[in-house]
Every structure is written in structure tokens, then in C-alpha cells.
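A single protein chain has been removed from this complex, and every other one stays in its place.
Residue numbering begins at 1 within each chain, and the chains themselves are lettered A, B and C in the order written.
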Amino acid sequence: MSSEFGKLLKVSVFGQSHGRAIGVNMDGLPAGEAIDLDALQAFMDRRKPGQNRLSTARKEADRPIFLSGLENGVTCGFPLCAIIENSDQHSSDYSELADKPRPAHADYTAHVKWGGHADMRGGGHFSGRLTAPLCIAGGIAKQILARRGIFVGAHLSAVAGIPDASFPLHPTAELFDAVAAKAFPVLNDEAGEAMQSAILSARESGDSVGGVIECAVIGLPAGLGDPMFEGVENRLAAALFGIPAVKGVEFGAGFGACSLRGSENNDPFAVENGKIVTTRNNAGGILGGITTGMPVTLRVGIKPTPSIAGAQQTVSLSAGENAELSIRGRHDPCIAHRAVPVVEAVTAAVILDLLLEGNHGTF
Amino acid sequence: MSSEFGKLLKVSVFGQSHGRAIGVNMDGLPAGEAIDLDALQAFMDRRKPGQNRLSTARKEADRPIFLSGLENGVTCGFPLCAIIENSDQHSSDYSELADKPRPAHADYTAHVKWGGHADMRGGGHFSGRLTAPLCIAGGIAKQILARRGIFVGAHLSAVAGIPDASFPLHPTAELFDAVAAKAFPVLNDEAGEAMQSAILSARESGDSVGGVIECAVIGLPAGLGDPMFEGVENRLAAALFGIPAVKGVEFGAGFGACSLRGSENNDPFAVENGKIVTTRNNAGGILGGITTGMPVTLRVGIKPTPSIAGAQQTVSLSAGENAELSIRGRHDPCIAHRAVPVVEAVTAAVILDLLLEGNHGTF
Amino acid sequence: MSSEFGKLLKVSVFGQSHGRAIGVNMDGLPAGEAIDLDALQAFMDRRKPGQNRLSTARKEADRPIFLSGLENGVTCGFPLCAIIENSDQHSSDYSELADKPRPAHADYTAHVKWGGHADMRGGGHFSGRLTAPLCIAGGIAKQILARRGIFVGAHLSAVAGIPDASFPLHPTAELFDAVAAKAFPVLNDEAGEAMQSAILSARESGDSVGGVIECAVIGLPAGLGDPMFEGVENRLAAALFGIPAVKGVEFGAGFGACSLRGSENNDPFAVENGKIVTTRNNAGGILGGITTGMPVTLRVGIKPTPSIAGAQQTVSLSAGENAELSIRGRHDPCIAHRAVPVVEAVTAAVILDLLLEGNHGTF
Partner (left out) sequence: MSSEFGKLLKVSVFGQSHGRAIGVNMDGLPAGEAIDLDALQAFMDRRKPGQNRLSTARKEADRPIFLSGLENGVTCGFPLCAIIENSDQHSSDYSELADKPRPAHADYTAHVKWGGHADMRGGGHFSGRLTAPLCIAGGIAKQILARRGIFVGAHLSAVAGIPDASFPLHPTAELFDAVAAKAFPVLNDEAGEAMQSAILSARESGDSVGGVIECAVIGLPAGLGDPMFEGVENRLAAALFGIPAVKGVEFGAGFGACSLRGSENNDPFAVENGKIVTTRNNAGGILGGITTGMPVTLRVGIKPTPSIAGAQQTVSLSAGENAELSIRGRHDPCIAHRAVPVVEAVTAAVILDLLLEGNHGTF
């Protein structure tokens, strides 16, 4: 195990979907940072289910209770632990699953690893529920970054193969806010409509769809990150793959760059307003693992929700033979739109960690 | 900085392209492992340049000298340090670059981070040369894994947008060997011919192309890896992004899964020959960060070689104004095919680390 | 910051003395371990204050609430988070201290590090209160170890310079239990009486005394730990210095060995009952950082309680001049006896971590 990431700022997540509480511990937060709890709640509400037909009908209050590290709304330098008490659970829905692992879930691997001991009710520690504490951590990180002119934003880059527009070369905090304020976080609302239709269509078929999230960080200084294995890409990827259902991470032009020629992919440098920039950003703001000062851009691929209504082929662990499974309960036909703030959250926490470390290339 | 990855097996890389030597230190290797040095050399030769018109004419001997950790060809349990002495360098080719950062290289970010102090001759520590010590580490890891029935293989999945076939659901060690024996490591040689034409065409235009590498690991037990941030994906991605020019990493169906429906993407479980398997492998052998026992599969996107012959727009750091740059010297029109063994190497080292840690889900 | 230790088993502590709750997160616990909560409470009660005149009159319930990781009293493989809610606080007692740092406390260094932001009421995150969550973690670790025949015990080796007897060459679990059952944890009760007199005498003078704790671990296999910087000594010392007031750590004969000759200090090997042992144990069961299979023995030096009743010289941070300070409130004239279970707890958690890692010298 390690449900933790970070170097100078460590973010640890704990809890099971149907346990007493889920939570997060942030060790290494700077002191003296005022946290706007209403803004934090608004950020968390962006991942909340049950808001429309696109998501499950479960109602999650997701109100963080701060046990430590935050006094009178200001960080005090000590580990910040916040929890969310669980409620509204229907554990009985999951009784069959102990024997019949759900395809594309972690039921089988949990069975192999922990025998029958893992508390896999509701997906246990693998549940999407655990992204709520990630949003507490990331929401706090976002506020600390914003105070220094660094902003993190994201949108649904694609759902079910339907593409949204891409962020412009220089996205702005206002653009991030505008997308975040939308019920469905896309740049191009027509594309968003088509995506929502695809989600509802999947829902009607008892099926699900996946999506891609594009995330950008603006306002970063050049020089953050280290070469080889502690570069910005390494650290972001290592954390982003911790979000449930993520199966791919790419930076800048990403896999698309592999089909370009060097003359097309190389970002020319130029001096603009006395500052060195690149005139395009296929590098995603990162060269040699180190920030260039251009926006850091990345895309994260979210697989279709594994829980679907139709019958699926699986095995009976007790009988050691093939079996059929129909998953009951309430499930999201798509989780990609709810994962948008989660990608922002994890990205913000990693970026804050990098920023705390600073650019100590010279002393 | 940290040019190191791994938890129980730490792999540290050091050296600059035109420095005295490059090398690797492996801390945590098990003792008593006989290393076939001829096989290791053969593995390293797969990334060697100068073998045909597809690569630079530089000749690199790349013969590792073992300073510690290997006695009479057997690991002795202590840190294994191996170096490769540098030679055949033309540092004068790089004199102009100190002032004019090459697009898509780390010259500019190195300048920001270390001022004029970084030894960037030949790309310094960012050079593709540094993948030679990675291959020493990975070649050793591959031999240790193979002894336990675990095999790592890779091929060029695409070059310049031209796709190779994919690995079958259950690739074999023989298939890995067959691909590795080819001068151009593809499954489908016709696709390989087309790729090579594209590389030569780019070369003739003074340009370059990128590619995608597919890698698979077979023979793994189920239950390796941990949920959330120390899963198999997190650890592999964190290390793979350390290979120069990697801009994307995906597992199983990867970004492709995002366009599938859940019913298409979920891998059904089945009992085959008394063993639990999945009948497809969109998960890439990993669910919840933990191995399923199916092949671990991943794809790595390699951007086009940044060094191209044509004139490029950049800036003069001293003058603070726009400038033009033409890179002289010998360069690979494509590095993706040479990166195939490097991806195997890094993957093997991470997998060995995971295997040393074992499945300690229960005690 | 990092209020965390451990490699495969990470133990993170959070909370401030007068905050809402203190707690611990254990990431990496094996699944399927039944925890006897009554026994855990009994272990925690050993550090509880307010039991007699030797300690402060504060009453701390110290009842852990398990938020995650423990279901029906059995570990489930996921991070185990347990908290203790705070109560019975008299924060007003500490109001003067924000300006006048208490000698030998962390008030001044906290002021330098976090400005006025640190929540130092009651000592904040530096308080001895934080050893309660350490005892939750260590008490759990002790139970898991005991199930495998590994026992951790400790006693007061000295108070105010008055020595207790030492553990015999081969202490037993019964001996550990017998000491743990005593109100004052010494081997030699006469020495214990003298120590208690010294504590009461210090109390009457408004002063305090320190002590030394000897801890031993029996039942360990040989071969745990790694050479140089991840040896058993390195790991134990790194964690033990995290206990408030610890100023020294030594293993086996420790500093005493420095006055011995080699012929006196070297532990002869011998075969006893078919097993290789040493006939004395100046090495404290550790050679080259690796366990010999003999008891691991260590001593930890605890400074006198910094809070004393008399007037002390300090400074006024606001005035920037010398000042006098008299600390009000209830304080322990000695904390060494209450620290005995804490030393056991930290030792047990480190040993369990080492045991989970196992001896992977060969594969």
C-alpha cells in the first residue's frame, strides 16, 4: 500500500466507501494560508453525484470536518487532517460481489491480495468516493496556488469519442472559472450537448462511456522539476494514475506528437514582451522534466464506468467456475465529468509540492 | 534532482553525454543472480546507434565496466555500479547552443535552472546517452525476471502514424525474442518497411519522426502493486516518463478505452485450465493498481527527435532577442526504434522492484 | 514537515494538543489481523496521565475511534485511521506563551518556522499528547508481532540518575508482561521506589527529572535490515527521535561500549541447541545494521520535563528583550515512566515494517 503521494507536501488518503469515514491528511502545508471554506465546498460540489440524470442518484453531503491543521480557517503548519463521515450506504447491494468479482473493478485483485479480508463494500478503498478527500486536498492547494497567481483548470476533452475544443495556447483564470461554473464542464457547449446525449444513451442501454480530461496550469515559473525521474511529468503522472479509472496520461501534444514531424512538433522560442516563451506548446510547458514557464498541459484518459446494468461474465471464486453477474444498485453511466475537479485537485497538489520545493538548481 | 527510481530496488543514473563516464547504480539487487554478460551486451546493442542509415553515424562501444556488486559474474547483494566511459565526442559541435536554446530540447530549462553551470555538451545529463546505463540496469533485471518465468518484450507500435500490429492477448517469450532479433523491431515487417521509409523520408527532408512503443510483461503473479498511488501503473509511469522524449504513457486499451462503452471495455473473467483469467485485456493486466495475472501491457509515446537539420526559430539568451538556429552534427531522424529496449529496460527494473516487494497484503 | 515514518508500513501522526482531535494513519498494515481492542486500551492506559501523584492531574480518556482500516475488529488491508477526540483543555493557561517561549520547549522554533500561525496551545503538534496516537499504532503492531512470537518490552532504566537493573541476556515475554503490569515499570522495585522519591522530590521543588528507557525485542529472525543507511539502528533511531524529549539513542552496550576493549565488547558466537547465538549481546542484536537473531536492545534518553514551576529566563518576542516566565498549569514532574509504552510502540511499528519487508537478500 501507499495511498500517499508527494515529497515535501504529502497527501495521504484513507477510508472505505462504506466505512465510518473517509479522509485525507496533508503533511507539509505552509502555515498562514487562509482557506475559504465556502469556496472549498463549491469546488467539492463539482464532483458531487446526484445533481442530474447523468450521475447516480446517491446523495453525498461531502462536508469536510477538519480535525487538525486548520485553526480559525487558517493553516497552522501542522498536518491538516479532514474527514467526511459516510452515510446513505446500501451495503446489502454488494453482498453477491464477495464471490463474483465485477469485471473492470478491483474486486478480483483485492481478493488475491487480501483474501476475504478487504472491506470491498461499495468498492472499499478503491471507490470513487475516495476522490472526495482528494478534492479537499486539491481544493486547498488550488487556493494556495491562486494566491500566487497560479491557476489550475480542466475540462472534458472528450466523452465517448466526441471531442471538445482544446484550451487555447494561453488559457486564463477567467476561462477556468467559466468552465467550472458550467453544469457540464466543456469549452464548446454544443460538443457538451452531444456528450450528454451519448451518456444518456449509454444509460438507457444499461451501459457506460468513458472520457478524456484536459487540464492546464498557468502562472508557473520556469525551472520547476528535475530531470529524469523527478520531473514534472513523472510526478504528475505518478499521482494522476492514482485517480480511479485513469488508464492514460499524456503531456502537451502527447501521443499526438508521435505522428508529427520534428519541425511540426518542436516549439519555437521567441521573446514576447521581454519574456521568453514558445509560440506553440506541444511540450505542454515541460522540457527535460522542467517547466518552461508556458502553461503545463496534460490529458488524462478515464475508462468507461465499470459498473453497468447488463449481465456480465465472471467467475465464482468459491466454486472456481464461470458465472454470470448482474450488478444492482445505482451507478454513474459516466464518471469523466465528475472526475474533472479531481484531476484539477491532484494536479494542484503536485504543483504545490513542486513549488514548495522550488528551483534549487543553484543555491 | 533525482535521477533515481525504485523503492526496494533503487536505480540511479549519473553522467553527462560528454563527461568522463556515464553509469548506473543499482541498490537492492538480490544476491546470487548470475548475469550473462554476453546476453547483456546483446541487449544493450539493441539501442546502439550507427547500425544502419536510420540512426546517427556515431559509434558507441557502450561496454559496461562493473565497479561493484558483481563478482565473478554473480550479484553479491551490494550496490551494483557499472559505468561506460565516454569517447568519440565532438563537443565543438555544440558551442553555439550555450546561447541559443534548441527547440524541444532541455537547453532552455537547464539554463533557467542551473544558469550557465549545467554541462549541456551533447545534451548533458538529458542526452539519450543516459539510456545506455538504464539498459544495463534493465538488462540485468530482465535476466533475473526471466529466471522466474517473467518476460518483458516490446515493439514499435507506430512510427510517423504508421501502425504495427498489436501484441496478441497472450504474447510469448519466443515472440519477444523474435522481435528483439529483428534489425527493426516490429511484429508486421510490411508495416516496418513503411515505417523505415517514413524515417528515411524525414531524414532526407532534414526532419524527424516520432513513434509509439508497446511493451508487455508476461508471467507475473496476480496481486502485485498497491492501490491508489503505489499501483503498478503509478510506478511504471513515474519511471517511464524518465526516458527522454516520452510524452505519453497508457496501459491496456489506454486512451482508446475512453471511446469504448463499459460493455466493450470491461474484461470478462473466466476460468481457463483451472486458472482465473480475463478473456480480453483492456485493463492491461492491472485493476485497482494491482496485477491480475494477465500480461501487463502499456504504450509509450516518443516525440520526434528534437534535433533537426533545418533552420529553427529560437532566442539568443545573451542578446534577449529572437534568433535563428541551425543544428549541426549527426542526429537520429527517429529515436523510437532505439528506445524499444529502453522501454523494456525501465519496465523490467520497475517490475523487479515490485516483485521484490511481493504481495504483502496478508502477512 | 513529516510527521510520518516507515517504508512499507507508514505511520503518520496528526493533531494538536488542543485541536479537535489527534490521530494516526497506518498505511501498509497486512489484512486479516484481529486486534484485541481491550488489550489495545490496556496498552494505551500505560501512558495515561492522572493515575497517581507522579503525573499531571489531567484526565485523558484516550479512546481511539477507528475511522477506517478496521472492520469487525480485523484489519482489512486499507489504511487504518484512528482518532482520539480532545477534551478537558485549558487553553487559557497558555496565553502568555505566545510571546514568551518556554525554555526547552518548541515554542521558539515554532515561532521562527511558522510565525504566529502555529497552533501551539498546549504544545500544539509537539505535545506529549501526540504520543497517544503513536501508542495506537504501536499497540496494534505489538499484537501483530506477538502473534508471530515477536515481543517488545521496555522498562525505566534510570530516573534522575538512579539506575534500574538491566534486562537479562534473554528477556522473556513473561518478564515484559510483568513489568508492564506494574504501576511503575522497573525491574527492581527498590530502585523504582528510589526513582519515585526522586520524582516527588523534584515535584515538591517545582522541578522535574529525566530518565532512560531500555527496550528489547525478542523472537526476531536473523537477517532483517540492510547495511549502511537502512539498517535496523538507522530506522529505529530515526523514529525514536520523533518521540518528544528524546535526546539520545543507543543500541546494545551503546556509549558504554566505547570504554570497553574489543576483547570485552566483541560478542563470541556459539552454537546452542543447534542455533547460532552470541554468548553476550553488546551488539544489541545488530551487526552491520542487520539482526543477528539475538534480542534487539536499545536505550532511549528522555530529558527532564521542560515545564517546571519556577521562574525561568526567556525573552519577549514582541519586545525583543529579556523576560521572565512562570509556567502555570498542571505538568508531569517526570515523563519518562509514561514514555515507556511509547518507546515500545515506536519500536514495534518499526520492527513490523522491517518484518513486512523481510529478508530479501536473495530472491
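FYI, a residue touches a chain if its C-beta (ideal position, glycine included) is under 8 Å from a C-beta of that chain, and two chains touch if they have at least 3 such contacts.
Everything numeric in this text was worked out from a predicted model, so none of it was measured.
Q: For the chain that's not shown, point to the residue among A:S197, A:T279, A:S326 or A:T362 touching it.
A: The one listed residue touching the chain not shown is A:T362.
Q: Can you work out which residue in C:S68, C:T314 or C:T347 touches the chain that's missing from view?
A: Here the residue in touch with the unshown chain is C:T314.
Q: Please give every residue of subunit B in contact with the chain that is not shown.
A: Missing-chain contacts on subunit B: residues 1-4, 10, 12-16, 19-23, 25, 27-29, 31-32, 65-69, 71, 74-81, 83, 110, 113-115, 117-119, 124-125.
Q: Identify the residues of subunit C touching the omitted chain, counting contacts across the whole complex.
A: On the side of subunit C, residues 1-5, 13, 101, 103-106, 108-110, 112-115, 117, 125-126, 130, 158, 160-161, 202, 205, 207-212, 222-223, 226-231, 233-235, 237-239, 241-242, 244, 246-255, 257-271, 274, 276, 278-279, 282-284, 287-293, 299, 301-308, 310, 312-315, 317, 320-322, 336, 359, 361-362 touch the unshown chain.
Q: Using the document's contact rule, name the residues of subunit A that touch the chain not shown here.
A: These residues of subunit A touch the chain that is not shown: 7-8, 28, 30-33, 77-78, 144, 148, 227, 356-358, 360-363.
To be clear about the criterion, only the chains that are shown with their structure count from here on.
Q: What is the chain whose Cα centroid lies farthest from the Cα centroid of subunit C?
A: The most distant chain relative to subunit C turns out to be B.
Q: Could you please state the distance in Å, as a whole number, between where the Cα atoms of subunit A are centred and where those of subunit B are centred?
A: 26
Q: What whole-Å value do you get for the distance between subunit A and subunit C if each is reduced to the mean of its CA atoms?
A: 38
Q: I'd like the Å distance between the centres of subunit B and subunit C, where a centre is the mean of that chain's Cα atoms.
A: That gives a centre separation of 45 Å.
Q: Counting only residues that touch at least two other chains, what does the list for subunit B look like?
A: Residue numbers touching two or more other chains: 227, 361-362.
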